[in-house]
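A single protein chain has been removed from this complex, and every other one stays in its place.
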Amino acid sequence: MSTGFLTPIDAFTVIDLIFMSMLVVVGIAIVRLKDLFAVVMLSGVYSLVSAAWFVSLDAVDVAFTEAAVGAGISTVLMLGAMLLTARQAAPSKPARHWVALIVVCATGAALLYATVDMPSFGDPLSAPNAYIGLEYLKRTGAETGVPNVVSAVLASYRGYDTFGETTVILTAGLGVILILGLGGPAIKRKKPAAKTKAAKADQSKILGAHHVVLRVVSKMMIPVIIIYGAYVQFHGDFGPGGGFQAGLIIASAIILYALIYGIDAAKEAVPPSLVRLGAALGVLIYGGVGVINLLLGGNFLEYNILNPTHPAHGQELGIMFVEIGVLVTVASVMLIIFYGFTSRQPDIKDKDW
Amino acid sequence: MIFATSLLLMASMALMLVRLLRGPQLYDRVLAVNSFGTKTILFLCVFAFLIGRSDAVDIALLYALMNFIATIAILKFFRYRALDVALSRTRRRGEAR
Amino acid sequence: MSDLLHILDILRPYVAGIALLSGGVIVLIGASGVLRLPDFYTRLHAAGVTDTLGTLLVLLGLILLSGFTLLSGKLALVGLFLLLTSPAATHAVANAAHKAGLKPRLGTIQNPSPDEAKGDAS
Partner (left out) sequence: MGYALSLTVAMAVLWLMLSGHYDSTLLLSLGAGSAIFASALAWRLHILDGETSPYHKLWRFFVYWPWLLWEVIKANIIVIRTILQPDMVLTPRMVRVKTMPKTDMGRALFANSITLTPGTVSVDLDADEVIVHAVLKELTGKEGFADMAARCARACGEKDPVK
């Protein structure tokens, strides 16, 4: 941004600036609001704006991930988390921490000073654009046969990193199991939770026409979401997408089912034991591809060896299997988190509501 | 023309943001987020033509498919104070339609 | 016959532009309605204007621009899913508000000033 203010402003800069100011407004509002529900709503908007902004920055893959997380799952999980806590942020005491203020101001000033040395937006001579980026762009086509450079870099050149990330996701799932548990297979509660009057009234006629609109529309959408997830999974080679996004989308379809038919029905169809197995299995598939490469005489995650006559085809095949591993882990862990958050009976007193 | 449309859509996104911040009811905020989502979907479609990359339409499609999942969760949150209650029951084999 | 098709092809971008712009204006009108109308239930209707006619016109314009391609198929799918899910979402919000006992303002309202319903009761 060193000369950013002097360059003529074009149409895209206007769009970027509008989005950035929207993000700032939403960010300040999130910090200032005490009502946690409003904060959840605002974070949904934050996700929408940043997805649109990422598209305008030409980072379509990042935008796609943001959309897959922000469209459904994050709001559902945040509401689930809120049910386990309170609806209002605890009032903080109005105190003045002068030292903290000085530290924050100094850090901010240092960061601002550091931006002077950063390459301006889209500078062709900056380090990432000049050396390694160009190299990737030049080589992926011939070496991996995958048109989408981002997918090739993610699954092949940086295969180790992605393996690590998948393991991190598994670890997150394990953490949720340890803290919240999975609630076991379709716990038989004495009586389904009916806390409010409306809920009690509804339960007597749950088979009635009450939520017929939501039920009919959701039923129609579930297979469509699954197919879209599969499309995202297998077309990650050509456009934005891949295992991470597809895993989120497929988990969303199951979460939608759980929202309509209740968590017990979902646990019957997709039991927690299966989900637990899936989380580990995905990492095993990923690592297994690497081990097969080792056994065939190559390096760990060196997919070329899978097809000695056509190394590029080997790459394509390896990337496909690795992405399936990512899909299985991500989808399973999302469901672990969802089951963990919703299987606990929230304990909210009426006066806190 | 396309650019003008995308500016119009961004202006309406900003108006939705005002409604979101002003409230006053929580339901107004939900409504504002919902409407903001629709406008973002339209913006992404228009923007795909502006930058000449059709990938943005895929993102719009993703939002169109999944944006209402959050709304259902919000309904359950308000009405039942729990996400695990069933809104409906599946029909098992042999049960009357 | 081929002349007619040719003329239609020349007119296409103009029709698309008109559809796009009017769609954008209608979305903006809907958004301003959401700001101006007096209470939650009436605002739902203004949001509905965006969700239906605005969406249809913008997507129609884009489909006309792209012609008969895969992209226009995807745009049609976006429209289809939006028209399927957005009324369901609107119904869900309205239902939640109604069941929670949020009373609508009924009768005749003239020159409403927005945000008359004070307080963040839920």
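Going in written order, the chains are labelled A, B and C, and every chain counts its residues from 1.
Simple rule for what comes next: a contact is a pair of C-beta atoms (placed from the backbone, for glycine too) under 8 Å apart; a residue touches a chain by one contact, two chains touch by 3 or more.
Bear in mind the structure is a predicted one, so any value in this text is a computation, not a measurement.
Novice: Any idea which of A:30, A:84 or A:224 touches the chain not displayed?
Specialist: A:224
Novice: If the missing chain were put back, which residues of subunit C would it touch?
Specialist: Touch with the absent chain occurs at residues 26, 29-30, 32-33, 36-39, 41-42, 44-46, 48-49, 51-53, 56, 70, 73-74, 77, 83-84, 87-88, 90-91, 94-95, 98-99, 104-112.
Novice: Touching the missing chain, which residues of subunit A?
Specialist: The missing chain touches subunit A at positions 208-210, 212-213, 215-217, 219-220, 222-224, 226-228, 230-231, 234-235, 238, 257, 261, 265, 269.
By definition in this document, only the chains that are shown with their structure count from here on.
Novice: Could you see whether B-C or A-C has the larger number of C-beta contact pairs?
Specialist: Higher contact count goes to B-C.
Novice: How far is the middle of subunit A from the middle of subunit B, if each middle is the mean of its Cα atoms, in Å?
Specialist: 17
Novice: List, in ascending order, every residue of subunit A touching at least 2 other chains.
Specialist: In subunit A, the residues touching two or more other chains are 35, 37, 198, 214, 217-218, 221, 224.
Novice: Enumerate the residues of subunit B that touch no fewer than two other chains.
Specialist: As it turns out, subunit B has residues touching two or more other chains at 6, 13, 23, 26, 30, 32, 58, 61, 65, 67-68, 72, 74-75, 79.
Novice: Which of the residues in subunit A come into contact with subunit C in the complex?
Specialist: For this pair, the touching residues of subunit A are 35, 37, 198, 213-214, 217-218, 220-221, 224.
Novice: Quick check: in the complex, which residue numbers of subunit C touch subunit A?
Specialist: My answer: residues 81, 84-85, 87-88, 91-92, 99-100, 120, 122.
Novice: Quick check on the complex: what are the subunit B residues that touch subunit C?
Specialist: 1-2, 4-9, 11-13, 15-16, 18-19, 22-28, 30-32, 34-35, 38-39, 41-42, 45-46, 48-49, 54, 57-58, 60-61, 64-65, 67-68, 71-72, 74-75, 78-79
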